[in-house]
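First the structure, which I've put down as structure tokens, then a few questions once you've had a look.
Each chain you see keeps its place in the complex, though not every chain is here.
Naming follows writing order (A and B), and every chain is counted from residue 1.
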Amino acid sequence: MPEVQFEVDTDKPADEQPGANPFNRWHPDIPAVIEAEPGERMRLEALDWTGGQIKDDENANDVRDVDLNQVHYLAGPVEVKGAEPGDLLKVEFHDMGPLNDRWEYGFTGTFSQKNGGGFLTDHFPEAAKSIWDIDGYTVSSRHIPDISYQGKIHPGLAGTAPSMELLEEWNKREQELIDKHEADPESIHNHPTGEPDPPVANPPTKDGALMGEMDPDEADAAAEVAARTVPPREHGGNHDIKDLSLGSTIYFPVYVEGAKFGIGDFHASQGDGEITFCGAIEMAAYIDVEFDLVKNGMEKFGVDHPIFEPGNRGPNFDDYVTFNGYSVTEDGEQHYIDPHVAYRRSALDAIEYLKKFGYTGEQALHILGTVPIEGHLSGVVDVPNACTTLALPKGVFEFDISPEALGEPEDRGQIPITDDPLQ
Amino acid sequence: MPEVQFEVDTDKPADEQPGANPFNRWHPDIPAVIEAEPGERMRLEALDWTGGQIKDDENANDVRDVDLNQVHYLAGPVEVKGAEPGDLLKVEFHDMGPLNDRWEYGFTGTFSQKNGGGFLTDHFPEAAKSIWDIDGYTVSSRHIPDISYQGKIHPGLAGTAPSMELLEEWNKREQELIDKHEADPESIHNHPTGEPDPPVANPPTKDGALMGEMDPDEADAAAEVAARTVPPREHGGNHDIKDLSLGSTIYFPVYVEGAKFGIGDFHASQGDGEITFCGAIEMAAYIDVEFDLVKNGMEKFGVDHPIFEPGNRGPNFDDYVTFNGYSVTEDGEQHYIDPHVAYRRSALDAIEYLKKFGYTGEQALHILGTVPIEGHLSGVVDVPNACTTLALPKGVFEFDISPEALGEPEDRGQIPITDDPLQ
């Protein structure tokens, strides 16, 4: 086991952590707190993405009231010696796992529409949550019975620091989207309209910002322009790729000297799309990484985004029930080759199907957000319809969910839902 | 081997086929030419989707000039006894394969932008084609050297006939999109703008219509409203799902008495998205199907679209190079959670990467359209960016395409490209 270079205490708030402070913004000047030589291995620990805001209890109000300005609590930055802009930072994931007796549960939430909303927020506007038991890679939930499986553990978020120029580009393009939305909400494709109106993007804010070990005098000013960690971007970031699991190797573009790598937002399991938004089975965790450099790798590989070689640890599922979707909305409106609309239709069909076995819609939504469903862009040329597929692995269920097995639904309870979604 | 119920002769035009005429429109009144009892197995053969328009030669002009009014040449319709609206038609794919000595090649094309265009038409506006050798499930191409693999054979198109009501709904919603595009081309999300302007949808036309065994007196009128077969819709249709391969079982909604099942557009192999549009490795083929019914299945399963259980015949690939993409266009414009834009970025990165190994952009595009790449909707909630991944299987290449193997590119030739894209 490599040495722990970033340690967390899940019983303590973010500013009382045993080692360096976590950080939750992207800015080139956040100082590295760890140094690594190329070829070096180390263990990094991270708090859950919300820094402990969501509790192991029967009340979903904490999901409803979550402070998104605080997210995500990241480990790092790590400075990799010799990394220069234009290089690729190679990171191998040798091991990762839960913090065991230091953090015992996982959570999944549906955001309230006022506070982030999500992929199916029109259908599920109220905040809800489910709590999961984590036993190694085995997960199960008292709120969603008759499911137990080994998950595809992964860090939802990992990336390098942007340069100042790149940061400015991010802020510019995202602000343009926000402005466009303000000027004409209906001009934003696929955004839920009506009230409340979830944000189309999250601009910088110093509210809640954790700038790591940055000098407090400078931190405030930096936080006002530092990028939020919600979206993935060309440096990596919050890509939420379930396939970046055990044994993967990923190459990140380097934009600043030393790369300044950060990581966190660990998921015990997630389905393609993370359609619940809050999110996968969220948890605190550790990861063992090995760093290396590909000098001038961005030009050498010809890539603008991270590329990776996925690991080979499964879990393997060979039996699926798969749901098609096309880019016509639930209201019958035809969109042009739109996989977003299509995947929503795939998901809605899957939810209805799961209801036939006795799950509630809310439970079904959490199942799709957490189990390793495969979401494919099957066809993106057959005008005007995109075709997506959503493949639900049969093996995660403790009963047979094959079409052949459909009968009278059993009562399978319900997950906690907030009583007042619009606090 | 079950009895051949629909036979084709690939050396003869569509109106001189040995058995019933193929059909290429969706309309409830196209008569069934085959009857099947529930539980019955049969073999059906189909011409390639264009009815032989694309030749095994070195000139891409046939792709440039393809008559899309003629597509797709389908086998059927099959009437399944007892099928009623609201049922699901269960179809098991027991076997499928090329027609062997009766049809010896496969083709992939890039449409000209004037004639369909495609996913990356802004980058590849000229018609091009590659020709593939098909030896059982093994494919290779003289135009794209150093690739040879066993493909994921599947019918790109399979579905049931719409009811008159459903057909009218299709026509209405698709015409609305066409009207919207005409009124304001820029209002159509993700559609390439500029000249030439590929269609956003294909309205009914009697030009080129094959109405099967319909009475010629009625056929003309029906063809004027019959749906084109280009897009997938809620009855199935042209979904181009590579995972619907050997051993799959699929359930189609039934909208008319007898279901009136049709199938065709066989692919020796295809990548998720079929991003070349014309398309996968296209070929004439046979399929052995077994029909059955789930009475009242649409309500019983709660589904609006087909669902399926994929087969387990692979081909299996465990090693991939995977390319991320986010919903910011190549020009830096931020879109809102748009997997279409994101997948385009994934594809462009993959193409650049393949160029580093010596393929041309056009070859690389055809590689992504034909080999079983996995295209995932990895994240669809992290505002404002969707995250997609495009996983390229290493095993289809006869050399190592790992990042570790990047060196000086070899010259790997080029595919035929039309010299005048705008005939």
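Throughout what follows, a contact is a pair of C-beta atoms (placed from the backbone, for glycine too) under 8 Å apart; a residue touches a chain by one contact, two chains touch by 3 or more.
Values in this document were obtained by computation on a predicted structure and should not be read as measured data.
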item: Total identical subunits in the assembly as filed, 2 in place; value: 4
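In this section, only the chains that are shown with their structure count from here on.
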item: Distance between the centres, which are taken as Cα means, of subunit B and subunit A, whole angstrom; value: 32
item: Interfacial residue positions of subunit A with respect to subunit B in the complex; value: 116, 118-119, 169, 173-174, 176-177, 181, 188-191, 198-202, 230-234, 236, 238-243, 251, 272-277, 279, 294, 300-310, 312, 318-326, 328, 332-340, 343, 345-346, 348-349, 352-353, 355-356, 374-389, 391, 402-403, 406
